[in-house]
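Structure incoming, see below.
Shown here: the complex without one of its protein chains, the others still in place.
Then we have subunit A:
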Amino acid sequence: MSFLSVRQLTKAWRDTRTSAHSDSPFVKAVDDISFDVAEGEFIALLGPSGCGKSTTLKMLAGLETPTAGQILLNGRDITHLPPGKRRLSMVFQSYALFPHLSVKDNILFGLQARKVARQEQHKRLMEVLELVDLQEQVHKKPGQLSGGQCQRVALARAIVSQAPLCLMDEPLSNLDARLRNEMRCEIRALQKKLGLTVIYVTHDQIEAMSMADRIVLLNQGRIEQMGAPHQLYTQPETTFAASFIGHPPMNLLTLQQDVLGIRPEQIRVLGTTDNGVPPEDCLSSADQAIATSLPVDQVAETSLTSDLIQHTLPVINCDYHGADTQICLDFNGQVLKLSLAGHHVLSPGHRLTVGWKAEHEHRFSSKTGQRLATSSVPRHSLSKETKKDTSHVA
């Protein structure tokens, strides 16, 4: 028996815009979602905006009523229980702190409502204040706190209830990037320390990848894929999962029979050739210097090169990101992106020889977008086969 079990959860709304071409008068925000959560697990509900992740969370919290389906917490059916009776806590995107109450009263709001004994209240308050490092701010009001401190108060309010399940609705999206990184580690550490079961809604794949034990990837109200972060990264089940996880997203090249997926970071540069490009026109001397200093992969020197699937492709443009440069190549009219460490300036038209290992290729059905079984075939036989395939296409 799992700790939290979500079964065929569905939320439909009546479509207010009477669309002629739609046969159903309902819009399904969440469509038949089922998943199980073990105690102490950190689950991320990940997806683009409008995918139904927040609605799912609200149904778990009891703030929305499901149209169909069941939610079991510790074997108890909580589908229609009021939020206060579900034994869970929640951290809101906007923090939802009571602006007129001090930090202390905000944190103790729930305990007072539940009529916990005064001594117990004080004890728990002291504990959580230490956990979130807010001892100095007890008597301040939320308006006097910084964004990060407000976030901590919201966390403290959730923790102090000692509810075994904590729901978080994009808790970090209102913080700046630096603070977000800090809080990410802190939330994860707190969760581990207290053994909390967390359902964490986010649209930020980095948050999901770095914090979650398992990710539930949602798209248009349905579960696209569910699994550990590395599973989603290495074995995306669908083209959506492939393009959503990873930054920059996976290259998806439509071939004749199927879709080829290859991660930008797994493409290696094997050499540069500037044939076909008049050097004085497109490549300034500075460019040339950089171009020739491209970190041509060491693999290129070895015999292993033959294991790589190779292409020589013209550059479309370069995009410098600080740590790396993202280069767009023209792959038969489709864009093939790759990231290369360091600063590089390559003129459009400059030709690069790139290659990747066959095991890094992903294959998807061009019709359904589902993963095709080929990539689980042993590496060597595959590499030859796919090599033939792609070279024929190229």
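Everything below uses one rule, namely that a residue touches a chain if its C-beta (ideal position, glycine included) is under 8 Å from a C-beta of that chain, and two chains touch if they have at least 3 such contacts; residues count from 1.
Assume contacts and distances are computed from a predicted model.
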I want to check something: the complex is missing a chain, and I'd like its UniProt protein name from "Succinate dehydrogenase / fumarate reductase cytochrome b subunit", "Arsenosugar biosynthesis radical SAM (Seleno)protein ArsS", "Sugar ABC transporter permease" or "Sigma-70 family RNA polymerase sigma factor". "Sugar ABC transporter permease"
Given that one chain is not shown, which residue among A:His80, A:Arg114, A:His139 or A:His247 touches it? A:Arg114
Hidden partner chain, touching residue among A:Gly75, A:Pro99 or A:Gly333: A:Pro99
Subunit A positions in touch with the non-displayed chain are 61-63, 82-86, 88-90, 92, 94, 96, 98-101, 109-110, 113-114, 141, 143, 157, 161
